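Sharing a structure, written as structure tokens. Questions coming.
Missing here: one protein chain of the complex. Every other protein chain is in place.
Residue numbering begins at 1 within each chain, and the chains themselves are lettered A and B in the order written.
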Amino acid sequence: MKNRTKLPNIYLAVIMIIMYLPLVFVVVFSFNESKLTAAWTGFSLKWYQTLWHNEGLREALWNSIVLGVLSCGVSAVIGTIGAIGMARVNYKSKGIVEYISTLPIMIPEIILGMVFLAFFSLLNLPFGMTTLVIAHTTFCIPYIFMMVKARLVGIDKSIAEAARDLGATQVRTFFDITLPLIMPAVMSGCLLAFAMSFDDVVISIFVNGPKLNTLPIKIYTQLKTGVTPEINALCTVILITVIFILFITSALGNRGRRTDKGN
Amino acid sequence: MKRRTKLLGMLSVVLAAALISGCGEKKEDDSKELVLFTWEGMFPQEVLDGFEEETGVKVVYSNFDTDETMLEKLSQAKGGDYDVVIADDYIIEQAVGQDLVQKLDKAEIPNYKNINPLYQGQFYDPKDEYTVPYGAGIPLIVYDPEQVDFEIKGYADLWNEALKDKVALTANYRVINGITLLTMGKSMNEEDTAVIGEAGEKLLELAPNVRMIQDDNTQNALLNGEAAVAFLYTSQVTQALSENPDLKVVYPQEGLGFGIMSAFIPKDAPNAAAAHQFLNYILEPEKAAECFNYIGYYSTNKEADPLVNPNLVVPSDVTKGEIVQNVSAEADEAYNKNWTEFKAACD
Partner (left out) sequence: MTKKKHSKVFLTVAPLYLFTLIFVLGPLLYMIGLSFATNNDSWGVTWKFTLENYKKIFEPVYLQSFAQSFQLAFFSTLLIMLIGYPFGYFMAKLSAKWKKRMMLLIMVPFWTSSLIRMYGWIIILQAKGVFNKLLMALGVIDEPLKILYSYPAVLIGMVYALVPFMMLAVYSSVEKMDWSLVEAARDLGASPMYAFLTVTLKLTLPGLLSGVILTFVPSMGLFFIADILGGNKIVLVGSLIQDQLTRGSNWPFAAALAVLLMVMTSLMMYLYRSITHVKDLEGIF
């Protein structure tokens, strides 16, 4: 059933343009002279200059990246393996554990943050990167878990079984058969989870250590004096970096795939 | 196969790098660091750098979003972890009450004398033992005379029917309840729940006029034409005026409500010596002026007054103002309920 009409592609393009519209203005206003986004008063690079001198902001950016990668990595392992395992076991507790694990994205963040703060002090965990990673992992797992689970439903289990019948070990089967099949879901889950971690402020604010700020905390706690276009500038820099990295990896990936095709 | 190993390799390198950088920072020497705990954007970078140059102590700038978050984190840390905290008046009273604050050693703060006495002896620190004020805020009414065809003199004018869907308000529930009480000739800190209930009724009548309620960037609504009148915090008033000098500022005739931000040193601050040095540093007139100009709050430093933006020197009639204080739990709950009902009625 091939769809020859162009309509679907136009639809995709239009929605994408709308999704990027606010970002365009964020970028444009990062070059605005005025501190306020109410009106355009003239071109200026001064927000990039102050950004460059703001050591705290750069440090926070790095912390956020580290935190995102760590919690995303941990959740990817726990979530993916967990989802595959869950599809095979039939414990009575399965449903309830699955349900509990998805709750962190259902409950308003602020109360979770509050409860984590109390709970971690109860366990005597020192506040810092460890507590941040644990807290972020709780809400990163569901994204990956749910994506993988949705993908696993209906995947033909006989392929994996055939591989095992042919003598492949479970680990081999996992890496050679199951993982490639669910990889798109793992990837989209990870991208989502990283984005959520990279943007979280409410939970982080409660579980961070005294000397550890993340980027969203820096942005959000400016509210007392007003968010400055410095943040617009930072978002622009992040956007350009992300796009640049994606461009490079996709260029490399294309070359890699061509040589890899043989296996 | 090849791709997988590459991917795994990359991932493990990133993880390792992250772990190393995550653990590395705990090794630093405490006596060379000062952990400053307040909102982001409260100090110009130059002032923090200047302190580091002068004393060799590095300022670690840590942030919270609300006063309540600060108090919760400070009480979990049992008054440790942080060296200097800057927060709003009412929460400091609670922090002192919970024994989380240490008394200042004024011998270590020679510039203490620069503080404007107007901001001393307040309810949260009646004997001036614990705090150094860092800026005062007075919410004021600002309006665009082109869009409002009568002269606004006080809070009561916000209820005027001509302002339908034209008013922007800050989102502090006590302040908004407070100005309603002021229009009724009562105190902003009314404790009688029956009176608070009446204020709630009156507040509901304001709802049709409200265009938006917001704590941050409220001045934008005025500048971009969404609202004709705004009730704004000091820093927002300053920003609005610098952007559009034609706007009119009203010191409401019913009286002013003001708030003071203050710095204090937690009970078990890891580096109390540096904390005293820091407080002394920001009390130097030039440094203080730099800070007040940056944050846009009224100067609380007498010696800095000649150096700051003239808009930020307190008008002489400010002494008639009243500070929003902590009230009993019943009264507070009544205020909260008024607020929730008011917001819901605004749409």
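Here is the rule we use: a contact is a pair of C-beta atoms (placed from the backbone, for glycine too) under 8 Å apart; a residue touches a chain by one contact, two chains touch by 3 or more.
Bear in mind the structure is a predicted one, so any value in this text is a computation, not a measurement.
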Problem - Touch criterion as defined above, residue of A:54, A:138 or A:213 at the omitted chain - result: A:138
Exercise for the section: Go through chain B and note every residue touching the omitted chain. Expected result: 66-69, 71, 75, 94, 97-98, 165, 168, 171, 173-174, 210-214, 220-221, 224-226, 326, 328-329, 332-333, 336-337, 339-341, 343-344, 346-347
Exercise for the section: Kindly note down the residues of chain A that lie in touch with the hidden chain. Expected result: 1, 3, 8-9, 11-12, 15-16, 19-26, 29, 37-39, 77-79, 81-82, 84-86, 88-89, 91, 93, 95, 97, 99-112, 114-116, 118-119, 122, 134, 137-138, 141, 145-147, 149-151, 153-157, 170, 181, 184-185, 187-188, 191-192, 194-196, 198-199, 215-216, 219-220, 227, 231-232, 235, 238-239, 242-243, 246, 250
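We take it that only the chains that are shown with their structure count from here on.
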Handout entry: Cα-centroid distance, chain A relative to chain B, in whole angstrom
Key = 33
Problem - Parts of chain A lying in touch with chain B, wherever the complex brings them together - result: 34-39, 50, 53-56, 62, 66, 69-70, 73, 114, 117-118, 121, 128-129, 175, 201, 205-206, 209-213, 217-228, 256, 260, 263
Exercise for the section: Name, in rising order, each residue of chain B that touches chain A in their complex. Expected result: 1-4, 11, 14-15, 17-19, 21-23, 25-26, 33, 35, 37, 39-42, 45, 60-65, 69, 72-73, 76-77, 81-82, 215-217, 219-220, 223-224, 235-236, 239, 243, 295-296
